[in-house]
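Missing here: one protein chain of the complex. Every other protein chain is in place.
Right, chain A next:
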Amino acid sequence: MQIQVNDEMHDVHSEILADILDELGYGAARIATAVDGTFVPASRRAAFRLPPHARLEIVAPMQGG
């Protein structure tokens, strides 16, 4: 199905967030996720199912003031 990842369209095979992150190459990276603007904790990724055309945000540590 197609989803939007950080503003870019991606075709992914899985509907499960944890599997999608693996598929996209994030593996064990220190990241946080939100789907359609709602935070999805790491503890829920294995059971969280994305709807088609979902907006997935993936963020990581960055410089800040």
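Convention: a contact is a pair of C-beta atoms (placed from the backbone, for glycine too) under 8 Å apart; a residue touches a chain by one contact, two chains touch by 3 or more; residues count from 1.
One rule holds in what follows: contacts and distances are computed from a predicted model.
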Inset, instruction - Out of "thiazole synthase", "Peptide/nickel transport system permease protein", "Galactose/methyl galactoside import ATP-binding protein MglA" or "Cytochrome d ubiquinol oxidase subunit II", flag the one the UniProt entry gives for the chain missing from this complex. - result: "thiazole synthase"
Legend entry - Sites on chain A contacted by the missing partner chain, in the whole complex: 6-7, 24-26, 29-34, 37-39, 41-42, 57-65
